Each structure stands twice: as C-alpha cells, then as structure tokens.
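Questions regarding the structure given below will be posed in turn.
Other chains of the complex are left out, but the ones given are in their true place.
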Amino acid sequence: QENYWIKPDSLFKFVQPTASVQFWGAYSSGEKAQFAANGPLEAAQDRMSFMLRRARFGFKGKPYKRVSYVLTVQLDNLGKDKLSSVRGATNTGTLGILDAFVTTRVTNNEMAFITVGYLQPQISRECITGDINVNSLDKSVSQTYIRQHMDGKNYGRAAGLNVGGTKTKGNFSLTYNAGIFNNMTTAADTKNFPESSGKNWSPLMVERIALTFGDPEKKTYSINYETNNFFNKRNGITIAGFSSQQGGTDIFSNSHINGFDVLLNFKNLNLDGEWAWLDRTKEGTSTHAQTGHIRAGYNLIVADKYFLEPCFMITDYSGDAAGQFTGRDRLYDAGVNWYLNQRNFKISVHYIAQEGAGVNGYTDGVTFKKGNFLGAALVVIM
Amino acid sequence: QENYWIKPDSLFKFVQPTASVQFWGAYSSGEKAQFAANGPLEAAQDRMSFMLRRARFGFKGKPYKRVSYVLTVQLDNLGKDKLSSVRGATNTGTLGILDAFVTTRVTNNEMAFITVGYLQPQISRECITGDINVNSLDKSVSQTYIRQHMDGKNYGRAAGLNVGGTKTKGNFSLTYNAGIFNNMTTAADTKNFPESSGKNWSPLMVERIALTFGDPEKKTYSINYETNNFFNKRNGITIAGFSSQQGGTDIFSNSHINGFDVLLNFKNLNLDGEWAWLDRTKEGTSTHAQTGHIRAGYNLIVADKYFLEPCFMITDYSGDAAGQFTGRDRLYDAGVNWYLNQRNFKISVHYIAQEGAGVNGYTDGVTFKKGNFLGAALVVIM
C-alpha cells in the first residue's frame, strides 16, 4: 500500500448495527386538558398508555485507528397518548436523527479528541448520559430545561465541533470538553426562518470540566455516558462544572448556563445530582431560572439471584415570570429497578408524582396540566 | 459471571439487518378524480406507474435465550402516482415505523409468550400475514377495513401487550393470542388531540384462536405469518376465530369485530378466506359492516424448472349508510405468480378489477373513483 493512504482498522468494525428499546406501560391519573375552545381545564379519564418511550437504532464503527463514528435514529414516544401523564411529544410513526458524529483522536493518549457532527453539547451529566440508562424511570426533567435554554431543542443536539479529553493519574482523573455549536432557534421570525440563527448570529459555546476522586467513570474518552449505576464495582466521586454562553441574536442579547453536577458511587450506593442557573438578557432586562435534581439508588442482591435497586428522585424547576418557562415545576419519582443483565436488560416499576404552576413543562395554566402515573418499563439494549 | 446476570445468547444474533422490496409496474385505466373545485368526476388519462409498493428494512435479534425483537421501517408507495388505480397513500420519500416489538418466552415450551411494543394486534389472518407474502398481487382490501375499524389506522399497528402461544399434538394444533392496546384515534377533536384516545378512554382488546388439523403452519410461535403457500409441503387446514372489543370513547360507546378465517393447503391447492362483521354503537344507534375475501391458488411445476401459481381472489365490503365506510366495495384479482426461491423471490403478473359505490376505499362519490389495472410485481426478501 502507498505511504500516503492511512491504514484502515479491522474491516469488521466498519459498520456495526445497534438497537435499543425502552417500552413503557403507564397508568395515568389526574391529567387535565382544555377540551373546549376557550374552555376550562377539565379532567381526562384515567388511562393506560403503552408506548415505546424510546427506541433507537443505528450504526457505529471505527474505520481507522483514530476515527470512530456514531449514527443513531430515534422513534421515541410511539403509541403515547397525548393525554397520558407522561411528558414529551407524541409520535405518529415517524423517525428522527438523534446522533450523527465522527470522533478523531488527536494525541496518542486519551488527552485530545475532536468530535464533529450533530451531537449533544457536553453540558450537565444528565444531558450527556444515554437516555435509557438512568436509574430513575425517566431522565430528570431538569435536563429538558437545560437543553431548551442552551440550544432551544428538547433533544438538545446541535451541529458543531467539540474538543475534549481525559487523563487519569492514580486516584485522580480529569475530563474536559469545550465546543462550538449552531443554535438554530434564535430567529425572530421562526415561521419564515425555521432552522436558522436569524438575521443576527452568535456562536454557542459549551464547556464542562469533571474531576474524579477514586475509581474513574470511564477508561477511554467518549462523549456519551452510560449509566450512574456501576453495580458495586466503582468507589469514586465525580464533581463537574459546566457552562454555556451565547451572545446577541434576534431574540436575546446574551444567554448563559452555569451549573455543577455530582456522581457518587460507593459500595451499594448510587447518588447523583445537579443544579443549573439559566440566565438570559434582552433589551437590558435579565431573566433567571434554576433547575436540578437529586437522585439516590441502593443496590440490593437478593438470594444471589436478583439485582434490585430501589431508587428515589426529586427534580425541580423555578423561573422568573418574564422568562421562557415560568413558575415552578416539581416531579417526584420512587421505584425499583431489576437489572437482569446490567444496564442492557432492565425491568422497572416506578410511581411519578408531579406538581407546579406557571407556564412550563408541567402546565401552561390554560391548555394542559400533568397528572401522576404508575409506570412499568422494560429496557433492552442490543 | 455473577449468578444474577442472565446469559446473553450468541453475540452474532444480537442485531441482524433485514430488508425486503416489492416493486410494481401498474398500468391503470378508468381512474376518475375531481380535478376542478366542486367539479364532476373526470377521467384521468390511462397511465403507467412504477412504485416501491412496499419496501422495508430493519433489524431483528435474539439477545437472550428467551428474548427476541423485531424493528421494521417502511418506505411504502414511493413513486406511486396518486391517479393510478392502485389503492393506498402516496409517498414523497419519507420513512415510517412498521413494527417495533420485543417478545419474551415465559414457559420452556411454546405455550406462553408475551410481546410488548408497537405491533399488529392478532386479528384476522390477512392482517397478521407479512404484507408481501400473499399470493394475490396485493393483500385483500378487507384487511384495511378490519384494521381501520379496530384501531383507526391503515397499517393496523398499535402499542400494547399481547399474550400468546401454540401447542401441537399429533395432527392437531392450537394457537391462541390475546392482547390489550391503545387506540390513538378516538378523540372527538383530532386536530388538537391527534394522537390520543381523547377525553374518555377504553382499552382495545383483541383475541384470536386458531385450530389446525393436519400439518401445522409453524413449529415455533411468532406473531407474524409468512405465507399462505407452502409449496406443496403442507397438507392441513387451519380455522380461526377472531374478535376485538372496545368500550366508550369520545366517538363511540362501543366498537366490535367478530370474524373467522380459514387456510387450507392440500397438495397443490392453496385456499384461504375470511369474513368479519364490524359493529359500532354511538348514542344508541348501531352501524354494521361486513368484509372478507376468498382466494385460491394452484401450484404448477412446469418442466421441473418453473414453480408457477395461477391465483384468483375476490374481496368484498358492504357497510351501513350511517357508518364510517358506506356502500359496497368489490375487488377482483386474477394472475400468475412465478416463485424463483419460494417466498423470497417472486415475479407476478395480475389484473385487478374494482367496482363499488358509496363512501369507502373504492370511491367517495365526489373526489375519486378507482379504475382497474394490470400489475407486474417483483418481490425480493433478503
């Protein structure tokens, strides 16, 4: 082979199909909606709703020694009843792109990688952890507010370029990421410019630095995090700070996020949480919001046969009256996970209670108000 | 490995890609449409239309000994001319989800399986047979009416949970299925609640029981049926009864289907048919409809080289004037199939004649009236 062609990696790894599914049965109660034009909020009948809460397939590969890629398609919320108490959109049977990025290793070690494509900016831990891996029934609601504030999209993905790396020395690890992205939701006229920064433009910058004491979370660098339960194999704590900044656009003069997150795994205990401050200025007026969650799970091995994890989570959001999402939104999750094959095969039963006021993901005071639900979940990752 | 982790099945089987294509060239004549606003039905010029009548790809796998899954994406009707005489929607190049389900075997034998996800409720045989496997050019029109009546969708799929199993003893086999599903098309206000049961909710229940005398259809349980031609290898008859029930929703107080189907394979003969009664009550008023088909094929092996099957089918629908689909709709199909590699590679030429009146899949009396067509088909299943 000529010297100017780089050597491909093992052919077998070029294109590997991937698939995963998170099926839910959710029994909702107390959901309210506006059924008559200009009418009051009325109760929807309690109901069972089956759904593919999340289902994904795609491809990944490592065509060259220093080049890998991920492409993931989602068909989330298929079958979900709009009047169930589960948050999120409904789906009539369509597919969408979740991830599509290429990562290149710059250095011989794990200290510098460049990732380009359509990806999750590296912000809070909940935002960058795989959607069906968390130990609560669903991901914390706080991540949706962070993503919306950062780049205007519930899925949080944006096109851009991220530089990151990781270094472990003894009981101490450091991981950093910094990226520049498009925010395609800042046009004043979103009808005629639906996928655009608008007449004015500023880049979106996103950063995250994580310090670990004890066992590292990962031995190799990647921009996706797998789980917050290490099945009693990790004793360590990771504390991270994250932020995002964007300057002037059609709809704000600047927009910021600042926050931190913590993950502690010690013997049977899995404890994590995060808090973020969401700030925005327009025409000299600043609006502020805060959001976060705390979550605890405890691994129980019953009769050497069942790996169970009782788990509890509180999520919270509060925002100024002048902001995009106002008032309060709180969600409680209590339940048990049964892991049959670590994170790859899981059955869960959780109860979700929700409360709040204002205009946010819980209610807009006029057209909807979420109820509570009992949810059973099956997760299979292929 | 720890005792509490279940053992994965052969790695190779985790994610297997699948693909199939049914290409048609259809020469239509006699198609009519309303070309001018409030104008009469006028003849569209006779025309050739090429189309991917059905094209699917996806993944299937068996990650654990008792767990398997199927995920199928469809891109049906790509290239289809809206004014060809072929029924069904047109497609501008988009994809949709067809199937996405996980099946778990509960017992050590084939007697109990639970399937969850987005799947075809187990109702009439024509509804649960793979779309490109039947020996008529297209599936019977009756299945569309059954699916529409059952869960309001032409594709028939719904999110839910099905329990089923099969047992063979000597010359006798029994297969049963019973499921509970969401019907996401019963909101009074479908504009604001497009994917919802509406203010009121009732579960959709669907059942099917099949008895076989002689050779069984399948040795292992699954919710998809492959073909009604067994290529002279099966001598047996299967008779099934099926039904669906749903109680009060925004748009009806109850909705039912009752029906039966028969498949006879004896030497060279392939004979099948089904009949279903579709009933619905709203505010004390009942509406009734009936639909079904009968179809016969005869396998001919010519010069030990060509496996041909001349085939004939009649489908019929008749509905009350007060129902969703009214009047009569009849379709005749006569043609020949040439099987090059059993069901996996097939070339067919059929002539389709259609007639009817009222408001249904054949005509609405105002905007369209289907013509006849000569169709040539190529089927390749990978």
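Lettered A and B in written order, each chain numbered from 1.
Methods note: contacts are C-beta pairs under 8 Å (C-beta built on N, C-alpha and C of every residue); 3 or more make two chains touch, one makes a residue touch a chain.
Predicted, not measured: the structure shown is a model, and the values here were computed from it.
All protein chains share one sequence; of the complete assembly in this entry, 2 are displayed, while the total copy number is 3.
Operating definition for what follows: only the chains that are shown with their structure count from here on.
Centre to centre, using the average C-alpha position, chain A and chain B are separated by 37 Å.
For chain A in complex with chain B, the residues that touch the partner chain are 16-19, 21, 23, 25, 33, 35, 42, 44-52, 55, 57, 75, 78-83, 90-95, 301, 304-307, 339-342, 344-345, 378, 380, 382.
For chain B in complex with chain A, the residues that touch the partner chain are 2-6, 8, 14-17, 58-59, 61, 63-64, 67, 69, 71, 73, 94-97, 100, 102, 116-118, 155, 157-161, 180-182, 184, 188-189, 193-201, 203.
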